[in-house]
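First up is the structure itself, then whatever we jot down about it.
Chains shown are a subset, placed as in the full complex.
A, B and C are the chain letters, set down in written order, and residue numbers restart from 1 in every chain.
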Amino acid sequence: MHDKVKAQGGRGVSIALAGSGGAGVMTAGNMLLKAAAQAGWYGLMVRTSGPQIRGGEAAALLRISAEPVECLDDRFDLVIAIDWQNIHRFADELPLDAGSLMVGDPDQGNPPEVLTQRGTRLAQVPIKKMAKAIPGSWPNMIMLGIAAALVGLPLDAVKSVVEAAYGKKKKELLTPNLAAVEAGFASAQTLPAVPQLAAVEPTQTPRWLLTGNQAAGYGALRGGVRFVAGYPITPATEVLEWLSPALTKVGGTLLQAEDELASINMIIGASFGGVPSLTVTAGPGLALMAEALGLAVAAEVPVVVLDVMRGGPSTGIPAKSEQSDVSIALFGLHGDAPHLVIAPNSIADCLGATQWAVHLAEAMQSPAIVLSDQFFGQTQAVVDRPADMHFIGERAKASAPTEAYKRYALTESGVSPMSIPGTPGGAYTADGLTHNERGVPSSQAADHLAQLDKRERKLLRHDYGDYWAEIDGQGEIAVITFGSCTGPVRDALARAAADGIKVRLVSMRLLAPAQPERLSEALRGVKKVLVVEQNHSGQFHRYLRADFDLPGEVRSLRHPGPLPIHAEEIYRKITEWSLM
Amino acid sequence: MSTKKAVKQTGRKKAATSAKVRAPVRKKPGSPISVTDEIDFMTRAWMMELEAVERYSTLADAMEEHNNPEVTELFRKLSRIEQLHADQILEEHLSKRPPVLPPGGIRWDAGEEGPETADPGELHYRMQPYHALQIALACEQRACQFFTKIARSAKNTAVRKAAREMAAEEAEHVQLVEDWLKRTPKPDPDWDHDPDPPVQSD
Amino acid sequence: MSTASVAAAPITAAAFKSAYKPIWCPGCGDYSVLSSITKAFAMLDLRPENVAVVSGIGCSSRIPAYTTCYGFHGVHGRALAAGTGLKVARPDLTVLVAGGDGDGYSIGGNHFLHACRRNVDLTYIVMDNHVYGMTKGQPSPTTEPDWESKLSPGGTGLRTFHPLVVALASGANFIARTFAGDPNGTAQIIADAIRTPGFSFVEILSPCVTLRPEQRGWKEQAHPASVATTSDPAKAARYLMTDDGFNIGVLYKGNRKPYQPPMGKGTKRVADLEAEFSI
């Protein structure tokens, strides 16, 4: 290997492992990430694949770094392909340049033009032949060895992951595959160099390897959720799959509902029973839940709906990320139906944000929608173990209600203590009809207004503390964003900072109720505001215009999925603007 | 509905790795059908080939879409071979009165497909040429048995004669495929190994 | 069920009737159903606070507030889903789900199917008046094909929906039909339904005197079923398939195990789950 270059610590190295179904590129990618994690690096891995359920083209997209990373990089240093079949289908997701290196198997033909056109170097390794030469081994292990060697990951780290994978169950697979990893590692010595990982000290702070979907599931449990009903939908299903056994362990349960209408009504029923409840879905399912969410607002039943956003509208692009459910989450309910909308801003924050959502929902007896997305949900990442949070779901309960109990009492906070079935004397009827304080249906203007006021008040009076947004940096330019655009924005801001350009970051975790005063405070002195989001119509930007007062000139940087917004685009936009 | 443990496959991991293609068997070779005369018989033979052509081509498409070029190529080849057979029948036996396909193809006994038609259910995206040839072999064998049966049971002598000829030809094909199989490397024991999970969508 | 621990006097039906006056039309069958339900609760010696009455939207669905139990008046057609969530999360409660034929068989049809199949220990009462009462007289799935309305001049021409057969086909464990005009008989069957574990379905013929005044004549039509309760689904299927719609009684009673996933019996602390994420 010639010309070893160290990658920038923060930026790390970016690797894509590609090949057709059966080649095991995801497994190789997982192992690479795990090895890096165990050896002290951070990183993440995105899966991408063709439309075929089996046997389609696939790639594991990794970024490994000495410092925490929250998104893929704008480009790849290295692509290793077991074969190139149909790989052009996700060429968009594999931005390469002259500095990148492709490694292919000469027996599998050449990479498509769309990959070579940017002057990317190509090196050849007879991956399949090498695997054949070691009976019982697989090409993806050769690939793993090559990748590790090229980016400077110690062989031992990789080997120990392989050992852990096969050592116990399938001993006969271990030896040949270890040999394959070694062979791959050795073969890389003669290949052109790619940037190498910056060294890291083995760290003492505990780290986790998990997806945002798992993090959200865990956050729900931490917040106190003990009942979940859901209907499978990509890319949210794994949350249900993770929660199902987990709930059984901690003393709760999960029901697979017949449809999303059932899911949402089931959790409303369960929560009416006093049990903090949650459902998980994606856009089409969220749309189906809109009616019952209105019921939860009117009857004041706390529930949490985790929406793992995917490309829309309609069935759209189910397995790809997009931030296009902002509007429906904020405004998708009929009537005046204020509720909570919360967006995690990193994979790890899927835990915190979901836990917080449970806490808020319970505290305010309100439905809360959590806007995660496919990128967060299905990306595996190495993160520092998130700090424990005190946000536990606890609702105000009417402990000893009397005859005169008013379920919907007009309290100052707007929150009315709730009587839980089983409590003597506290019986009432939860109602989606407009009602008076006792819950009795009423079509009086005064009752309607009083209850609408109260429901608005409880959300506005709550003290959300500093958790409503992540605010960083100084300067007269600010970027406002949310969710999975936060990672690229942070990267872009780091690049701008390196150029001496100061930019403020506001990543909003609490989308609704709007906190205009807090935002104005955060933006004091700002002259230029860039709103960054991953959708077509600027849903977040429009919302900011509608409900906040933005200072100075405001611009919108956005595009729909499936491609993420790259740090480079943001960086360019900022630097250009800062010069004007 | 039966919930017999025997039918049940527990464990998803197992599900992902145990999807072996079984030896392609079909219980019946397609029972003889009553044919009236030689033309009728040859028409059916011709249709049988055409059905096989069409099916192999569908299988090739499926394998192509699933990035299995070797097997794709093999099925294409088989499709071409069957087309040659079909053309040959047309030329040698049916040139006077080119037949017209009945809508929906011909009816084989008990609703089965033509004896030479491969079952798409036998496919696997990781299958190797060897498996594809096994499928082809079974098809040829069924075709051979089918004609043999007609050769024995048909009332019309001309039909019996033609069936004998066809049976002999199919026997040759069986031999050809068997030879081909011998030249083809046996699949690795873990040929269907795929450590990655299926893709989810929609 | 955690019935009150004090040695209380037997509870009366009246204790289950709330102070709110029903908005129902005088003469509406639902008044009788309300009275049957409260009687059944009293027969079973339940405590109002341990019972939840869950409904959708419709005249009949107004029933929760007329009891002294915990009530849930949800959205149209989703009562069974809400009831299922409640019962699974709070198995200690007695959950009665109630509503109309439009609510349960039209918009709520899917939840009906799956509630039967799921067999959670619920009792589901449908006050069937063969019409949409609340919205002023449109045909429901059980409306006769020749009943005329503004929406369907000349009648719908559609075969009526057979709730009992569908319940059986989809796995309900207890299937009965009663007539609102016989509140005591109805009360007994409701009590039986609540007592029987699993999903119990009680179809109650409950006349709508306003929009279907001819239903006052149901009094003459309702009659006890000519067969005894069976536990053989095939037999029940044959019988119900030719049912005249006025057979009163418990027509099927199976013994499928109710579905109740474990709730509140976990052995681990939440923090224990972290282990799987640790590197």
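Some observations on this one:
Here is the rule we use: a contact is a pair of C-beta atoms (placed from the backbone, for glycine too) under 8 Å apart; a residue touches a chain by one contact, two chains touch by 3 or more.
None of the values given here were measured: they were computed from a predicted structure.
By label, the number of copies of each protein chain in the whole complex stored in this file is given as A x2, B x1, C x2.
Following the convention adopted for this analysis, only the chains that are shown with their structure count from here on.
Each chain gets a centre from the mean of its Cα atoms; for chain A and chain B, those two points are 48 Å apart. Centre-to-centre, using mean CA coordinates, chain B is 55 Å away from chain C.
In chain C, there is no position where the chain touches two or more neighbouring chains simultaneously. If you check the complex, the residues on chain A that touch chain B are 20-27, 49-58, 83, 85-86, 136, 138, 140, 234-235, 237, 315, 318-319. Residues of chain A touching chain C in their complex: 34, 37-38, 206-210, 214, 218, 221-222, 226-227, 229, 246-255, 257-259, 261-275, 277, 291-292, 294-295, 299, 382, 385, 419, 421-433, 439-441. Those residues of chain C that touch chain A in the complex are listed here as 2, 4, 20, 47-50, 52, 54, 57, 64-65, 68-75, 77-78, 81-90, 92-93, 110-111, 113-114, 261-270, 272-274, 277-279.
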